[in-house]
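Let's look at subunit A:
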Amino acid sequence: MDIGSLKFLFYGYSAAWIVITAFVLLLVSRGQKIDRELTRLKSLVEDKER
Partner candidate 1 sequence: MLRAKAIWILGLLGALVMIFNLHAVFMNLPDDALQGGVYRIIFIHVPAALNADIFYTIALVTSVLFLAKKDFIYDSISVACIEVATMLVLVNLVTGSIWGKSQWGIWWAWDLRMTTQLMCFLLYLGYLVVRPAIAEPTQRATMSAFISIFAYADIPLVFMAIRLPNVRTQHPSAVLETGQMARVYWTSFGVGVLALLLIASALVLVRLHQETSQREIDSLRRELHAL
Partner candidate 2 sequence: MSRGLTTAFAIARKDLRTELRTKESVNASASFALVILVLFSFAFNLERDEFYAISGGLLWLVYSFAGALIVNRSFSRELPNDCLDVLVASPAPGWAIFFGKAMAAFVLLIIVEAISLPIFGLFYDISWTKCFGPLVLIILLATWGITVVGAAFSAVIVNVRLRELMLPVLLYPILIPLLIAAMGSTTALLSGEPMAGDNMSYLRQLVGFDAIYTALALYMIEFVLVF
């Protein structure tokens, strides 16, 4: 493998994985926010029903 051209190959794949990872992290953080809100609302509804 030609070492010189590997620099751009490395950049290319890193960029791709960074974008995908950033998206996954975004999804996870949004998911956690939604779960927190959901549990909070469910407990509020239960309190009010009691």
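If you want to know what made the cut, all candidates are chains of the complex that A comes from, given by their letters.
Descriptive notes on the structure:
The criterion applied here is as follows: contacts are C-beta pairs under 8 Å (C-beta built on N, C-alpha and C of every residue); 3 or more make two chains touch, one makes a residue touch a chain; residues count from 1.
These numbers were taken from a predicted model, which means no experiment stands behind them.
Set subunit A beside the options 1 or 2, and in this complex the one it touches turns out to be 1.
By the touch criterion given at the top, residues 1-2, 4-9, 11-13, 15-16, 19-20, 23-24, 27, 30-31, 34-35, 37-38, 41-42, 44-45, 48-49 of subunit A touch candidate 1 in their complex.
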